[in-house]
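The complex appears here minus one protein chain, its other protein chains still in place.
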Amino acid sequence: MANEVPLLQLEGVTKTFPNGLTALRGVNLEVSRGTVHGLLGANGAGKSTLIKILSGSLAATGGRIVWKGAAVEYSSPKAANDMGIATIHQHIPLVPTLSVLENVFLGEEGRWRRNTKIRQRFSELCERVGYWLEPDGLVSDLSIGQRQMVAILQALGTGAEMIVMDEPTASLAASEREVVYRIVRHLSRVEKKAIVFVSHFLDEVIALTDRVTILRDGQAVVDAQTRDLDESRIAEAIVGRQIVALEQATSRPVDAAAPVLLELKGLASRDKLEPISLSVRAGEVVGVAGLLGSGRSELLHAIFGADPDATGEVRVEGRLLRQSTASAVKAGLALVPEDRMAQGLVPGFEIWRNTTLPALDGVSRGGWLPDRMQEQQRGAEAIRRLSIKANSPDILVTELSGGNAQKVTIAKWLFSDVKVFLLDEPTAGIDIGAKTDILLLVRELAAAGKAVIVVSSEFEEILAVSSRVLVMRDGRCIAERLGHETSEHELILLSGGTSANSASTPHAAAQS
Amino acid sequence: KDITLGYVAAGMQYPFNVAAAKGFEAAAKAAGVKTIVLDAKTSVERQGNSVDDLIAQKVDGIAVLPIDAVVAQAWVDRAASHNIPIVAVATQVGDPQKHPVKDVYPKLTALVASDEVHAGYNAGQIAVTLLPKGRTANIAIVEGAPGYPTVWQTTQGFKEALDKAGIKYRIVASQPTDWTPEKGESVCQNMLTAHPDIDLFFNQADDMVIGCARAVRSAGSHAKLIGRGGSRLGINAIKVGDVDGTVCIQPGKMGQLAFKALYAAVTNPGGTKAQFVDVDTPQVTKASLAQCVPEW
Amino acid sequence: MMNLTTSTHSGPSHGGNGSSGGPTEGVTATTQTHATDWRRLLGLREMGVYYALILLVLVISGVTVYTGRPSYLSVANISNVLYQASLVAIIAVAMTVILITGNFDLSVASVAALSAAVVVGLADTVGFWPAALIAMLVSVLAGLLNGAIVQYLGINAFIVTLGTLTAIRGVVQIYTDGRSLSVDTPDALQAMRLFESGRLPIAVPLIVIGATLLLAGCYFLVRARRESRNVPVTSFGMLAAGVCCLALVGAGGMSLAMPKPVVYMAVFTLIVWFVLSMTNVGRRVYAVGGNPEAARLSGINVKRYKMAGFILCSAAAGFGGILFGSRLGAVNPTAMQGAELTVIASAILGGTSLFGGAGSVIKTLAGALLLFTLTNGFNILNLGANYQGVIEGTVVVTAAAIYTVGGTRRRKR
Partner (left out) sequence: MMNLTTSTHSGPSHGGNGSSGGPTEGVTATTQTHATDWRRLLGLREMGVYYALILLVLVISGVTVYTGRPSYLSVANISNVLYQASLVAIIAVAMTVILITGNFDLSVASVAALSAAVVVGLADTVGFWPAALIAMLVSVLAGLLNGAIVQYLGINAFIVTLGTLTAIRGVVQIYTDGRSLSVDTPDALQAMRLFESGRLPIAVPLIVIGATLLLAGCYFLVRARRESRNVPVTSFGMLAAGVCCLALVGAGGMSLAMPKPVVYMAVFTLIVWFVLSMTNVGRRVYAVGGNPEAARLSGINVKRYKMAGFILCSAAAGFGGILFGSRLGAVNPTAMQGAELTVIASAILGGTSLFGGAGSVIKTLAGALLLFTLTNGFNILNLGANYQGVIEGTVVVTAAAIYTVGGTRRRKR
């Protein structure tokens, strides 16, 4: 009976933000039990906004929400939870100073703080999910991927009827993604729950969802059964134009004459990175494949001089670097960190201030008086060049959508003469249109004689741009392949398919 | 023409100051003179500012209870340079190290104060009557907050009295407080732990002595207690026998006399300058409670 | 951090889907975890303030012995230190809670003074107990005021409480008219003495508490072992505390008695500790401070919890004020001026984060004891007034250093 009535209906939901920006202009959505409902759209299309409205953390400015056939009014996350909607937000809100266990059961009623019942429920959850986290570990010690899993467990813990996931897989590696897929299937097929699933990965959308709604500029442009669609049509609907599918990097070998821009000798970091030596020539793109926690970010940080206990030497154009980010930037290194909000952007700054931060001298009169006009032109330039969805460079980065914020972190480095780019998950949370653009951008940079190191958990993406691929596992570089000689399959095997094996050496690292 | 006099207190949150100010105001009201009472809230620069404000308002005379003797010179000079008569209350002006209280800072119209050294001396004389004869007495001194001249002045006078009486004594401990009862209590507790055999506590203010009395009682010690001030609390403590003696300091009287001196200076400008108006500090014990009407 | 990665992977073995030959390696993982946990457990970061306190006590008693003064570690002196610390400690415990919720209260000293003034002012006319009640009400109102302004007008707690610090002190000024008040009616004084002075025999309760703590500790420990989790820090805390209690009784004998304020302090601290670390409310308090947004999204009424923080803090201050007033049956307008800094210092010495979400009342207690042990030591050693400032400052910084430098990874704690 209940299955006839859709679990949730949105009718003409609109949202206009205080700063006058309209994010949603009348969205209709229909979610029914036992189905996985994909919610797609370009960066800034309004997905997160819609989801915030569903979760009760934002109030819609118009339209109505129908829950189990009855129109409902709720304005607090608690109300949404009680009704039966659990949400996994894009910028994962957890309490860093509490343990994993307590974060998972944060909203828990009940009287006692430490009781065995909750521990049992935790391990039951983990069994249901087939993924295990140390319950007493502090969340502040988890890597971004692990935090994502905590958020998922949290949502499951509430036992809601509808679970909304905003880009749950954006910062996960292949193995964790598998876990998430398993969870989603289990929830929808077995437990007959309704799932709203936001993602920028079309393959997983095709594989997982029964039905998709595609937003563009705050309007639903497509609402159809997944089986009636295919990747290219979806992609087209999302971006509103044809997408050139990126073929594998053309196997043009980097000419041996090209100067070596970056050279590592025995670069290492206690417990995090085994000694690694590497040299990258101008025009070369080196991809770094690996699982979550395999030390790729550590590698980039060590190169960039951002890891205080790193040892070994880093040379740029033969000149030895002091271990400081300042000298790294001066020497022409650029790092796009993996956690955009925590590491990439200054929240109080507008787009333009963030954009010019690393290269202030370039826009300054006499090298010390920044020229606001030039800076804002730069901001505008960045918006145009990476097609960031913002109608003026004066918008605060905190008001940007996830993907657009990510673009700003990349744009920061495009305006000074950077020689070596270090990109850590540059396309995390970026829509496919922009993704191809960014991959193209990487190629252009290479073509323009820069050296690029790309860390990514999406191996086909690595393959698409890299002329060389390193595979890392447990902080060690275990293999090196030429881009055109290897395959996604091989990379997955090399990086140690299942996470279990990869766990064996952190101990070693710890004991040593 | 009607006269307006300014009064700058050191900190009106201290009963002593309040009493002095009230004494001044009362006298002024009696003489039908307008007063402006300002509060420096224990900050010397605020006190300076207040004096400036008074000068700016062209008052006819200024009385000030200086927070700091040395620092006060600056604005005494300033007032004098605008030839506004200025009277210091309770605290001398000019470095107490170099000048005894009696020789008054020349630019002052008058100084109305008690001689702290003499107050200490009186306390010492009370002590003499209380101390055990025949053996060296163990004495502990509960000081006020560091940085106040009173601290060493009273101690000096106290010792003088003992020496003069030829008492054999040892200062076994001498520790600072922040002029508060609770600190007095804890300091005395700790001193008694270190020296259970203390014969007498000299507290440099009544506030400390009442705290100290608690400590002595609860430690079951028989040490005698002497305070300084003659505040209501102190006198009560003597009345009920918690404290053995104190010296009586009368801020109200000071304020009153300060007004007299200032008013005189305003009404006949040719009057004496730099006169010292001494306010005596009678000894108070249970026997001689009548000596002291608590004013604060 | 290692334990995290490892346990992540040792998961499947627990998770049941033995897709990967987990078990064996799961075991190694757990042993691993223990090893690391042990290190952290007794590491400076966790235990720092205790170490600092112990160190200080050792130094002082060393010097006293050396200079041939009566033993410093006598029960009498210990109870002195506890007594001297009690007032600040009570407020500091509440301050810890408000700091955990991510707020700040500078006005405690003024509130305490106000409540003291009210008690002393009214005791003569309405009697002590009604006066005390009124004082508590007034304090709670002050807390409501602070909280309401901060939470509902959304003004920075620092500036608000700085304002109320001045304002409430001003009210005291008006109420006392700048004079010091005192209680005269004998029976009011009697009641005050009943409430504040004198000692309570605590041998029996101490034994009971100590025993329960020991048992509870062991229980948790065993359970943890059974479920082969890594041992919970608190269980050790319980054991240690239990031992301390019994040791104290051992030293003081069955006739051991403590001043009433000390007992109040102990009881209050225990209650707050229990609520914070044992009940759901406690967890929410931490959540509210650690990440208000997350707390809000998981349906916690953030505003209410933060308000509660303010109210608790002012209530504790009010209680402190009543103790203060009863101590001498008198109060002057400057009562407790500047005490707020000592209070906050204790909390922060106890490792409470100024950014909320982290803190432990027991450590705060240790922090307060640290500060008062110091002054107590000064007096006992009869140290020159001039040098006390320098030494105190240095000790404070050093104590903070001891556990901050202990480990730099957990900045936020």
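Think of it as A, B and C in the order they're written, each chain with its own count starting at 1.
Note that contacts are C-beta pairs under 8 Å (C-beta built on N, C-alpha and C of every residue); 3 or more make two chains touch, one makes a residue touch a chain.
Computed from a predicted structure; not experimentally measured.
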Would you mind spotting which of C:54, C:73, C:167 or C:194 touches the chain that isn't drawn?
C:167
With respect to the chain omitted from the figure, which of B:67, B:162 or B:225 is a touching residue?
B:67
Contacts of chain A with the absent chain, listed as residue ranges
18-22, 216-217, 219, 221, 239-241, 304, 306, 324-326, 328-330, 335, 337, 342-349, 353, 357-358, 360-361, 364, 367-370, 372-373, 376, 384-385, 387, 391-392, 394, 396, 412, 433, 437, 440-441, 444-445, 447-448
Hidden partner chain, residues of chain C it touches
149, 153-156, 158-160, 162-171, 173-174, 177-178, 338, 341, 344-345, 348-349, 354, 385-394, 396-397, 400-401, 404-405, 408, 411
Given the full complex, what residues of chain B touch the hidden partner chain?
9, 12, 21, 36-39, 42-46, 48-50, 52-54, 56-57, 67-71, 73-74, 95, 97, 145-147, 149, 151-152
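Convention: only the chains that are shown with their structure count from here on.
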I'd like to verify one number: the distance from the centre of chain B to the centre of chain C, where each centre is the average of its C-alpha atoms, in whole angstrom.
38
If you average the CA atoms of chain A and of chain B, how far apart do the two points sit, in angstrom?
72
Among the residues of chain A, which ones contact at least 2 other chains?
none
Two-or-more-chain contact residues of chain C, please, as numbers and ranges.
none
